[in-house]
Structures are given as C-alpha cells and as structure tokens.
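This report refers to the structure that appears directly beneath it.
With one protein chain held back, the other chains of the complex are shown just where they sit.
Order as written gives the chain letters A and B; numbering starts at 1 within each chain.
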Amino acid sequence: MIFTPIDIASSAVLLFLFLAMFTFLLSRRQRLMIDICFSLAAAASLLGFIAGAWTVAGGVTEKIVLLFGLPDLPFHLRLDPLSGFFLTVIGLLSFFVSVYSIGYVRGFLGKRSVTSLVVFYCLFIAGMFMVVMADDALIFLISWEIMAAASYFLVLFEHERIENRRAAFLYMVVAHVGAIAILLSFGILAGLATGFKDFSGYTFDAMRATQFPVGGATAAFLLAFFGFAAKAGIVPLHVWLPEAHPVAPSNVSALMSGVMLKTAIYGIIRVTFDLIKVFPWWWGALALALGLISAVMGVLYALMQHDLKRLLAYHSVENIGIILIGIGLAMIFTSFKLPLLAALALIAGLYHTMNHAMFKGLLFMGAGAVLHATNERNMEEMGGLIHRMPWTAALFLVGCVSISALPPFNGFVSEWLTFQAFLLSPGLPNPLLKLLIPLGAALLALTGALAAACFVKAFGVTFLGHWRGHHNPSVHEANWPMRFGMIMAALTCLLLGILPAMFIGWMDTLSAQLVGSKIGASSGAYGWMWLTPVAPERASYSGMIVFWGIMAVVVSTFLLLHVRPGKIHRAPVWDCGFEKINPRMQYNATSFAMPIRRIFGFLFSIRERVRAGSNPGHAAFPVRLNYSLRIRDRFWGWLYQPIVVSSFWIARHLGRLQQGRIQVYLIYSFITIIVLLVFL
Amino acid sequence: MKLYPFVIEILQILVLLAIAPVFAGWVKMLKCWSQGRSSPGLFQPYRDIRKLFSKDVVLAENASWIFRFTPYLVFGVALLAGCIIPILSTDLPLAATADVIVLVSLFAIARFFTALAGMDIGTAFGGMGSSREMTIASLAEPAMLMAIFTMSLAGGTTSLSQMTQVILSGQSVFRPSMAFAFLAFLLVAIAETGRIPVDNPATHLELTMIHEAMILEYSGRYLALVEWAGMMKLFLFFTLGIAAFFPWGIAASGDLYAVFSAFFFMGLKLGIEAVFLVLIETGLAKMRLFRLTEFLGSAFLLATLGMLSYFILE
Partner (left out) sequence: MQIAAQIIGFLAALVLLTAFGMLVQRRMTALIHLFAWQGLFLSISTAVVGFMAGQRHLYISSLLTLSLKVILLPYILHVLVRRLRIHREIETVVNVPLTMLIGVALVIFSYHLTAPVRELSTLVTRSVLPIALATVLIGLLMMITRRHAVTQIIGFLAMENGLFFAATSATYGMPLVVELGVALDVLIAAFIFGIFFFHIHTSFDSLNVEQMARLKEGD
C-alpha cells in the first residue's frame, strides 16, 4: 500500500492551500477561475471524504509529525475514526457545495470580483479539514483561527451593506471570545498534563495519557464547552448565527451551517470523550439541558422568521441542540458506566451530525437557488415558485421532509435513535435523572413537530400558492451544476434514511474508540433492511420498507384509478364560492405562525400593533389597516445588552487615558517601567 | 419463510379497507341516534366513496403536483400503517417495519403533505387549515410521545406487536401508569383524528374548520381517496388503542380460528369504543383554538403522571 488515509487527507489540504494561493493568477479570467477552482475544490473535498470514510471503515489510527512548527514544538496531525468521521461529513458536503458553486458563483459575474470568495472558500475548507486532523493544541487553535478568519471574510463578501458588516463584526467577536475560552481550556489541560513544568503537554497524546483531577478537568471542560458552544451557536450563545449565516453567499452559508458548526461538536466530543475521558454525570446533564433549550428555542425562533435564510440559520441552532442531546445522553450513560447505551446515544448524535450536514446543506443550496432566481430573501414576497422552478422545489422539498424528521428520510432516523436512547434512560441508577430525562424526550418531540410546522410554512409560502410580491420578476430555474449539487445531497439524504443499518455498521469503530462499545451488530440483527438499535424485540424500523411500501401503494392506486380515463377539468379556485380572491389574501409566513406565536409568545418579546387609517366616512370602516410586528430575542436584552453597555462604559472611561499629549504617554511608560522594576 | 403470516397481512389490509368505512358509518349512525335524528345507514360512507370515484375531477388552475400527489400518499400511509398495527394478529411479517414512534411519524408525513396541499392552491382557507393543523399537531406530539414512553416502560419495548404480547401475557392488573397513558392517548387520538372538541369533522363553517379547510379544493377521486384515508385513520387510531391497552382477543398465533375470533373481538371492541367517542362528541362543544393548549396540556400531564407513577408506584 502506497497511500494511507492520512496521506490522502493531507494532500487534500495541500490542494486547497495551493488553490488559495494561486487563484489570483486567474483573476483576469473570472469565469474560467470559477470553473477550474471549484472543480479542483470538489476534487479535493472528495479526497477528504475518501480518506475519512476509509479511516472510519478501517478503524485505524495514523499520526504524522510535521517537519515545521514552532521551535521545539512541532505540529502533530492524526487521523482516527472520530476525525475520520468528521472529515467524511465535511468532505462530502463540501464536494456537493463545490459542484453547486460552479453554477452559483456565476451569478456574481459582472457584478463583482469573486477572487476573494474563491480564495477564502478554499482556505475555509482547508481550515475545517485541519481542525479535525489536528493532534496538538497549537495546530488545533491555528486551524481554528484560519477557519474563523476565512469565514469572517466570506460573511463580509458583500461588504457594502451595513447589515453584513455588523453581522460579520458580531460573528468575529463571539468567535474570538470562544477561541480564548478554548485556548484557556487547552492551557489548563496541557498544564495539568505535565504539572505546569514545561510545554510538552500541548500534544493531545500527552493529555490522553493524563488522569486529570476533577477540579481542573471541570474547569477545562467548562471553558472548552463555552468556547465550542459559542461556535456551535448553542442558546444563549446563538445570537451571531442568524445574523452571520444568512448574509454570506449561499454556498458559504451551506458550509457554515452544514459543517462549520460541526467542528464545534467535534471539539466537544474530542475534549470530553477522548482527552478527559472520566467525568461526572452533571457534565452530560448540562449538555443535555442546553441541547434541549437550543432545540426548542431554535425552532421557535425559526418559526417567527420570514427571511428564508434566517429561518434556516435558526434551524441550525435547533439541530445543533438535537445533536447535543445525543451527546449529552452519551455522556450521562458513560459516567454511569453503561457503554452500550452510551454508544447508542453517541451514534444517534453523530448520525444527526451527518444528516444535518446533508439536509441543511441542501436547504441552503435551495435557498441560494431561490435567491439567485428572484433576488429575494423575504418569504412574504414569494410564492408559487414550484411552477417556475420545479427542480429546485422538488429538491428543497426533500430537504424539508428530511429536516422535519419524517420517514423515510434521514432526519427521522437520527431523531428516532435519539428517542430510543431516551427510552433507555430508565436503566440509569440515579432516580432523579430517571424521572427528569423522559421530559426531555417530550421536548424533543415538540421540537420535531414544530420543525415540521416550520417547514410546511417555509415550503408552502415560498413555493406554493401564488407570487405575493408587487413586481413579477423573471424567475428562472437553477442551472445544471447547481441542480447537480442539490440532487446529490438529496440522494444522500434518502440513502441515509433508508439504509441506516449499513451506515451504523460503518460507524462502529467510532463508538468503539470513544465509549468502548458497539451497536453495529445489534442494530443490523434483522439484516441490512431493518434497523434494530438495541435488540429486535425492543424497537425496529425499516426505512426501506416504509419508502417502497408507500411508493408501491401510491403507484398501484394511481394505476388502478387511471384504468378508466377520468377527465380533469382545470377551473378557477372554488374557495367556498368566494370570487374576488387575490394573492395578497393568502396565508403568509407571519400569519401561518400566528397560533404558535400566540401560544409560545411569552418566550419572546413581541410587539404587535394594528393601526387603522382614518376614514372620512365612518370610524368603523377604516380604509387602510397598518399591521406591524416586532419580535425580539429576549436573550439579547438579558445577556448581551448589559455586556454591550458596560463595554462601552469601560471604553469611554479608558478613553480618558488618550490625552493626545506626548508627556502623558511618557508618564505612562515611566510608571510602567518603575512598576516592573519594583516587582521583578 | 412461512406463507401464513403474509395471508394474515393481506387479510388485515382487506379488513382495514372494508371495515373502516363501516366503522365511520357506525359512528355517524350512533351520533344521529344520540341527537334524535334518523341515520343514513351503516353503509353510507361506501356510497359516498363510490359516488366520488365515478365523478370527474375539477382541479384548481394553479394546483401543482403536490396537490395531486397528496391523496395517493395519504392513502398509502394509511395502508402501510394497517400492515403494522396488530389488528387481528401479532404475527405480522411487516410488524418489524415500524414501532409506535415510527407509526406516529407515518401519520405525521401524511399530515405534512396534507398541510402543503392546503397551501398549494393559495386560498386563505387552505393556509388557515394548514396553520392550525400543524399547530395542533405540534402540541399533540409531546403528549403522544410521553404516552408512548409510559407504554414502553412496562414491556421495555416500543414495538407494537411486542407490547401487545407483553400485555397478553401480563399478570399485573392495576397498572396506574397504563390507565394514565390510556387517558392521554385518548385525548391525543381525538386531536389527531380531528374529532370534537378539537375539530369538527362535519363542519363546513369557514372559520371553525381545520382538516376540512385543507381539503376544501379536492374533488372526484382525489376527494374519495382523502376521505377514505381519513376513515382509515380513525379506524387505525382505535385499533392502535386496542392493541396497546386492551389487546385481549388479538390472535397471538396465526391459527385461523384465533384470527376469526380476533375479528369478532375487534368488531365488539370497536363498537363499544365508538359509543364512548360519540358520548364525548355529543357531550362536549368544540373548543376555541387557544383553549386547545389546555386540552392537549392535560393530555401531556396525564401521560407524564403515568410515567411518574410508573417510577413511584410500580
């Protein structure tokens, strides 16, 4: 064997870096640059995918020590099943998105230069690949920063709009606060690994070999969890996410929502299961609780949105919550020494990681196609696009069904597995947890149902009915590369949905590495067609039969009913005999969510106002009604506003130090020198 | 591979297709009697379906393929569910396809597409129905899951056939958890099948209809399929309740005699359950939409109490 997975993965990273460096050579020939660079990016992503899938399948661990790095502190790369899994997810989605980008980025031709988009796009994916392959704290943080900086510039791509600049700034601030927390966390772990003697504890291997004391480990965990939660957009650290994701170009939004958030999940798993290893149950309970809150709040916020991409961004908060639920359960089970259950919960979380990458990528690509075609992000202006964009509509629908956790698509499988993990919680020895965890299952069910409601809204308002806008734009279907990227993602959604037992068998090495137990054999007990996570008598599901069963009935009923040719008359809408119907009378995004807004309204700060215009005739018959609705995130007022206010306050007071007179500055230097001389 | 279970499977589908309209007719008949009207007879639903199938379809001008696909899908989901729920026997080859959670999600996919079909035409009524239906569904779902959770505790399984077998072989008579779970299931089933006090299946009053508002624009064979599937759904929810809580009589083996007696028992239990349904429907008035949070909240509360009493008392 000449190549090993880590060689392939490294060459993929190198290819991306190469692309990032030499793209400018083609900056005169923009069209050619798009075709070449994104094709090569797709190839490199595919390499990453192959390397990852191979690692997970083989269950091997490979390491390399790079020749360069800081003096005496060389960089370490490592590919084990965990990083392999994330490499697979990132590689697969970036492959689809790169293919899609060939068509999508063409839309910017003639409007602006796309060189920076291509450069940072490549750097961004390279950063993500390196994050999951990093095997020491230094290269991890460096890759983390490359990823964050590249995505910052991508968010800023259309920088002339003030909202984009504001979103990018907010994103940068939160990302850096998070990065500092992660840095401190690694500092604690590295210090504890060597007893604060030297720097050799910076490798993950040194941390793995250490038995951490509970206090230090807890501090490190909390810091790391905070840092990664800020990146993943876990409530209450989610505020940047719905600002930053929608304003980036849609192919980048797909990657940010689909896979960049997952690197944070990777970080959480790496730190807890791999580096610290032994932890008390309340860590898991914390993760579980935050996951549940994120899931429910995320979907409720999403329901309130009428901007298609913002809605999708809030759904990322929800889905990260669902992933975290699985991981939190796995942590709880691990701390009570129930490896089999932990394996189930972990697989559920990771499976959802994979699924979310696929359907969220697909949905953002679909939203990009809509944006591309209509120049519109506001759903209140859309409608009826299914007639003019049949491909996009059908593919977007696949994404909607998947994310709404409906069988036979993939989102359902992972939610179902999470439910199964919940149903096993009575096996816990702690009576209080036994009583509380089932309530979490109910919250997850609520989330799933609300997500379905939200996507009926998103799809229904965008693609069904009539066009609501005032002007009627010339809408065109997405071009072939875009369609192709979406088709592949949609097919993956379906395959992950109907062949789960195979994929779980493939993921066996992962749970073996992290929690020391496998569920592959038990989940394939009835063969590849059935998924039986713990035992066949306990629960079973066959997406295959659901899919083909429904299809068979649909087709045979259709044929049966068409034996006798029945006529179909097209006629105007009946609508209970109402005649003067117009497109503005349709339910729109705001009205669709109204019942839910009213029921769960106490969670938001909502200001709803109806103003009647004056009527010269009679006050009871107003001519115009003016409706305004403002929904605010309560967390902004509770958590962020005080921080913003106090930072400005501090900044104002520190500003007094700036006198502008040279003598004052010399006094500062003088005092500093004196203080240093006294204390050192 | 044994052939016999497949025969039972086909038998179940036939029972589902044939008995569901009769059951719907029976409910209607009881309702008429209880309100002092004369009833159209047990077989009126058959006549309705036949009439609709023989009519031509009038389709709204801007209906897309989703509108035309939905009736087939809804019908397909109902048939598939009929293969999984142990209506006559627990010895079903397709029983392993889905546990209760999957079953609930199967109905959810039918609901998802019906709601989309409601929005497809672009009328205010359609959107209103979809919006309300999805709201009610999201409130019902936690209660349903909690009830499933409680049901699964006793037998340690969510597979419906297994659950039925556990109860059939059980000794414990006084299970408060199961009683609570049953009450919760009852409330959720009322909400899911769109009966009073949640939705009125007979109404065409614009502002109160929910399910009807979504299917307002259907006609001809599409409407026939939707209506038939609706009847099947009602029937399935009742047989689901029977299988999970009162399975006595359901054949545990593929014995032909047992299957026949199972059929007899099924008829008996359905007949009695319909009486209860009609009592509830005649006794209560339709609720305001925003009162439903309390209705479904009670369902959730009951299911949670069931779960708690399992851990505390059993």
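Assume a contact is a pair of C-beta atoms (placed from the backbone, for glycine too) under 8 Å apart; a residue touches a chain by one contact, two chains touch by 3 or more.
These numbers come from a predicted model, not from an experiment.
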{"item": "Option touching the unshown chain, where A:Leu17, A:Ile36 or A:Leu435 are the choices", "value": "A:Leu435"}
{"item": "Interface with the unshown chain - residue positions in chain A", "value": "431-432, 435-436, 439"}
{"item": "Residues of chain B (touch criterion as defined above) contacting the omitted chain", "value": "172-174, 176-177, 179-180, 293-294, 297-298, 300-302, 304-305, 308-309, 311-314"}
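The working rule: only the chains that are shown with their structure count from here on.
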{"item": "Chain centre separation in whole Å, for chain B relative to chain A (CA means)", "value": "36"}
{"item": "Complex contacts: residues of chain A adjacent to chain B", "value": "383-384, 386-387, 393, 397, 401, 404-407, 412, 416, 419-420, 422-423, 426, 431, 434-435, 438-439, 441-446, 448-450, 452-453, 455-457, 459-461, 464-466, 526, 530, 532, 536-542, 545-546, 549-554, 557-558, 561, 566-576, 578, 581, 583, 585-588, 591-596, 598-599"}
{"item": "Interface residues, chain B side, partner chain A - complex", "value": "53, 56-62, 64-66, 69, 72-73, 75-77, 79-80, 83, 94, 96-99, 101-102, 105-106, 108-109, 111-112, 115-116, 118-128, 130-132, 134-135, 137-146, 149, 152-153, 156-159, 162, 204, 206, 216-217, 220-221, 225, 289-290, 293, 300, 304, 307-308, 311"}
